[in-house]
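First the structure, in the form of C-alpha coordinates, and then the observations on it.
The other protein chains are all here in position, but one chain of the complex has been omitted.
On to subunit A.
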Amino acid sequence: MVKPTALVVDDNKLNRMIHGKLLDVLGIKNRAVENGEEAIEVHLSGEKFDLILMDRDMPVMNGIEATKKLRAMGIKCMIAGISSHSIGPEKEEFMEAGLDDYHEKPLTVAKLLSLVSKIKN
(Lines give C-alpha, C1' and ligand atoms only; values in the text may rest on other atoms or scores of the structure.)
Protein backbone atom coordinates (compact mmCIF):
# COMPACT_ATOMS: atom_id res chain seq x y z
CA MET A 1 0.00 0.00 0.00
CA VAL A 2 1.38 3.41 -0.98
CA LYS A 3 1.83 5.64 2.05
CA PRO A 4 0.30 9.13 1.84
CA THR A 5 2.60 12.13 1.67
CA ALA A 6 2.19 15.53 3.27
CA LEU A 7 3.53 19.06 3.02
CA VAL A 8 3.69 21.25 6.13
CA VAL A 9 3.48 24.96 5.32
CA ASP A 10 4.23 27.06 8.40
CA ASP A 11 6.59 29.94 9.15
CA ASN A 12 6.98 28.80 12.76
CA LYS A 13 9.90 26.41 13.27
CA LEU A 14 8.34 24.88 16.36
CA ASN A 15 5.08 24.09 14.55
CA ARG A 16 6.98 22.60 11.60
CA MET A 17 8.83 20.36 14.04
CA ILE A 18 5.73 19.22 15.92
CA HIS A 19 3.53 18.74 12.85
CA GLY A 20 6.35 16.86 11.13
CA LYS A 21 6.74 14.56 14.11
CA LEU A 22 2.98 13.93 14.26
CA LEU A 23 3.08 12.92 10.59
CA ASP A 24 6.15 10.72 11.20
CA VAL A 25 4.35 8.91 14.00
CA LEU A 26 1.45 8.17 11.65
CA GLY A 27 3.85 6.88 9.02
CA ILE A 28 3.23 9.77 6.63
CA LYS A 29 6.25 10.84 4.61
CA ASN A 30 6.48 14.60 4.86
CA ARG A 31 8.48 17.74 4.25
CA ALA A 32 8.09 21.31 5.39
CA VAL A 33 8.35 24.78 3.89
CA GLU A 34 8.24 28.18 5.56
CA ASN A 35 5.65 30.11 3.59
CA GLY A 36 3.08 29.96 0.81
CA GLU A 37 5.53 30.96 -1.91
CA GLU A 38 7.77 28.00 -1.10
CA ALA A 39 4.72 25.74 -1.18
CA ILE A 40 3.98 26.97 -4.71
CA GLU A 41 7.63 26.46 -5.78
CA VAL A 42 7.66 22.90 -4.44
CA HIS A 43 4.61 22.08 -6.57
CA LEU A 44 6.04 23.84 -9.61
CA SER A 45 9.12 21.62 -9.26
CA GLY A 46 6.85 18.62 -9.79
CA GLU A 47 6.36 17.32 -6.27
CA LYS A 48 2.93 16.10 -5.32
CA PHE A 49 1.33 15.48 -1.95
CA ASP A 50 -1.83 13.86 -0.65
CA LEU A 51 -2.21 16.37 2.16
CA ILE A 52 -1.12 19.96 2.71
CA LEU A 53 -1.21 21.41 6.23
CA MET A 54 -1.45 25.13 5.56
CA ASP A 55 -0.86 27.80 8.18
CA ARG A 56 -2.83 31.00 7.65
CA ASP A 57 -0.55 33.82 8.71
CA MET A 58 2.87 33.68 7.09
CA PRO A 59 5.26 36.27 5.64
CA VAL A 60 6.04 36.49 1.89
CA MET A 61 2.81 34.67 0.94
CA ASN A 62 0.08 33.79 3.44
CA GLY A 63 -2.02 30.64 3.51
CA ILE A 64 -5.06 32.22 1.89
CA GLU A 65 -3.15 33.41 -1.15
CA ALA A 66 -1.16 30.16 -1.38
CA THR A 67 -4.34 28.06 -1.26
CA LYS A 68 -5.96 30.13 -4.01
CA LYS A 69 -2.87 29.80 -6.20
CA LEU A 70 -2.54 26.06 -5.64
CA ARG A 71 -6.18 25.53 -6.61
CA ALA A 72 -5.70 27.76 -9.67
CA MET A 73 -2.71 25.57 -10.60
CA GLY A 74 -5.04 22.55 -10.55
CA ILE A 75 -3.79 21.09 -7.27
CA LYS A 76 -6.69 18.97 -6.05
CA CYS A 77 -5.21 17.26 -3.00
CA MET A 78 -6.59 17.83 0.48
CA ILE A 79 -5.57 21.20 1.87
CA ALA A 80 -6.28 21.65 5.57
CA GLY A 81 -5.96 25.07 7.14
CA ILE A 82 -4.26 25.02 10.54
CA SER A 83 -4.56 28.32 12.36
CA SER A 84 -4.81 30.08 15.71
CA HIS A 85 -8.20 31.54 14.73
CA SER A 86 -11.12 29.31 15.68
CA ILE A 87 -14.17 31.14 14.34
CA GLY A 88 -15.19 34.29 12.54
CA PRO A 89 -14.27 36.05 9.33
CA GLU A 90 -10.65 34.86 9.39
CA LYS A 91 -11.75 31.25 9.21
CA GLU A 92 -14.43 32.00 6.59
CA GLU A 93 -11.95 33.79 4.37
CA PHE A 94 -9.50 30.90 4.63
CA MET A 95 -12.14 28.28 3.84
CA GLU A 96 -13.34 30.25 0.82
CA ALA A 97 -9.79 30.25 -0.56
CA GLY A 98 -10.23 26.55 -1.30
CA LEU A 99 -9.62 24.56 1.87
CA ASP A 100 -11.10 21.09 2.32
CA ASP A 101 -10.91 21.26 6.08
CA TYR A 102 -9.86 23.55 8.90
CA HIS A 103 -8.48 22.94 12.35
CA GLU A 104 -7.58 25.27 15.15
CA LYS A 105 -4.08 24.92 16.59
CA PRO A 106 -2.81 22.87 18.25
CA LEU A 107 -2.80 20.04 15.75
CA THR A 108 -3.35 16.74 17.54
CA VAL A 109 -3.13 13.09 16.56
CA ALA A 110 -6.95 12.92 16.56
CA LYS A 111 -7.29 15.89 14.19
CA LEU A 112 -4.61 14.49 11.91
CA LEU A 113 -6.23 11.05 11.86
CA SER A 114 -9.53 12.63 10.80
CA LEU A 115 -7.72 14.31 7.90
CA VAL A 116 -5.93 11.11 6.91
CA SER A 117 -9.18 9.13 6.97
CA LYS A 118 -10.73 11.69 4.61
CA ILE A 119 -7.80 11.24 2.19
CA LYS A 120 -8.30 7.49 2.19
CA ASN A 121 -12.04 7.93 1.62
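Going forward, contacts are C-beta pairs under 8 Å (C-beta built on N, C-alpha and C of every residue); 3 or more make two chains touch, one makes a residue touch a chain; residues count from 1.
Just so we're on the same page, contacts and distances are computed from a predicted model.
The protein name that UniProt records for the chain not on display, among "Carboxypeptidase O", "Electron transfer flavoprotein subunit beta", "Histidine-containing phosphotransfer protein" or "Trafficking protein particle complex subunit 2-like protein", is "Histidine-containing phosphotransfer protein". Where subunit A meets the chain that is not shown, the touching residues are 11-15, 17-18, 21-22, 24-25, 55, 57, 83-84, 105-109.
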